[in-house]
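With one protein chain withheld, the remaining protein chains of the complex are depicted in position.
Per-chain residue numbering starts at 1, and chain names A, B, C, D and E are given in the order in which the chains are listed.
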Amino acid sequence: MTIKAINARNQFQGIVKHIKRGDVVSEVEVDIGHQARITSIVSTTSVDELGLKPGSSVIALFKSTEVALASFAPA
Amino acid sequence: MTIKAINARNQFQGIVKHIKRGDVVSEVEVDIGHQARITSIVSTTSVDELGLKPGSSVIALFKSTEVALASFAPA
Amino acid sequence: MTIKAINARNQFQGIVKHIKRGDVVSEVEVDIGHQARITSIVSTTSVDELGLKPGSSVIALFKSTEVALASFAPA
Amino acid sequence: MTIKAINARNQFQGIVKHIKRGDVVSEVEVDIGHQARITSIVSTTSVDELGLKPGSSVIALFKSTEVALASFAPA
Amino acid sequence: MTIKAINARNQFQGIVKHIKRGDVVSEVEVDIGHQARITSIVSTTSVDELGLKPGSSVIALFKSTEVALASFAPA
Partner (left out) sequence: MTIKAINARNQFQGIVKHIKRGDVVSEVEVDIGHQARITSIVSTTSVDELGLKPGSSVIALFKSTEVALASFAPA
């Protein structure tokens, strides 16, 4: 069974740059190009099941309801 | 009081392109450059309080724990 | 591009039973068998992009970090 | 069946002050005392099932993983 | 004080099968019957406060807004 499409509006293709492996959860840094990175915290079991390591191609995805918006002042 | 720094690792500066205004929540599309967009669903009250409209500068931010990772096969 | 695997540990295959369509978000009830249902709230845009309607086959998925646990007393 | 305890560390008892009812989701403002309020967005179906209205006693609860932290500068 | 009802639409009663205990968070696998499992990541403090161990009866619950939907192709 293969997922064809997912409702998460926000999907970024990238390359795993670094994995900080923890006992239960791990932090995965994904380079999505143009000097931008997305950091994901997933279970260490998932890191192993997906076979993630630096250089792996991944999609980082998140639901729109999880995104907050802030206004800002120039420094 | 001004927020200096926030722990959300994932922060993207962008421009509001479109707001789909709903009765309780609204969908805000943010252009973060390089043809990439982040979609956020926030309360319509927040849209009004932040004064968001197309052209507004915003930061889209989300916690690392909200980001899922997927592996993929080329089409 | 096709997603091969996703880190969300919790994935349930089911059939859409009912969609309560809203202006910005919609509520989708998914029958996952054995009299169990999972309810998902996604953007109405996603409902349309995925072409969801009653009878559609879907996977409902969520991250482990989103699941709370409660102890209970028999009624 | 009655829930005895739930793992959500953050639980605040309060009184519903206002409900902004939407087609699919509703915004519920809960007065938790000492001039503090917590706003919750839940499905309108849930508002009806719990019988929520201004004056209802409720517990607002959320998981620790959902809480972001920010440092700030005095105004 | 006892919780009578909670707005989370998605509540599954089950038995804890396994706990992977970590320094700050732990991964709890809950057997919800019919060969289905839900995995939850909660604080290790919560595991201790709820007295969770293999064999404990629990309810796994999550908000509808946390559930993503995907369409799929047969393998």
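Just so it is clear, contacts are C-beta pairs under 8 Å (C-beta built on N, C-alpha and C of every residue); 3 or more make two chains touch, one makes a residue touch a chain.
Keep in mind that what you see is a predicted model, and the values were worked out from it rather than measured.
Asks: Specify the shown partners of the omitted chain in the complete complex.
Replies: Across the whole assembly, the hidden chain touches A, B, D, E.
Asks: Just the residue numbers, please: which parts of chain E touch the chain that's not shown?
Replies: The list for chain E reads 1-8, 22-25, 43, 45, 63, 65.
Asks: Could you pull out which residues of chain B are in touch with the chain that's been left out?
Replies: Interface residues of chain B facing the absent chain: 1-7, 9, 13, 41-43, 45-47, 49-50, 59, 61, 63-65.
Asks: For chain D, enumerate the residues touching the unshown chain of the complex.
Replies: 2-3, 6, 8-10, 12-13, 27-28, 30, 32-34, 36, 38-42, 46, 50-52, 56-73
Following the convention adopted for this analysis, only the chains that are shown with their structure count from here on.
Asks: Report the inter-centroid distance (CA atoms only) between chain C and chain E in whole Å.
Replies: Those two chain centres are 16 Å apart.
Asks: Roughly how far is chain B from chain C, going centre to centre by Cα mean, in whole Å?
Replies: 23
Asks: Quick one: which residues in chain A touch 2 or more of the other chains?
Replies: Only 1-9, 13, 41-43, 45-46, 50, 59, 61, 63-65, 68 qualify.
Asks: Of all possible chain pairs, which ones touch?
Replies: Pairs satisfying the touch definition: A-B, A-C, A-E, B-C, B-D, C-D, C-E, D-E.
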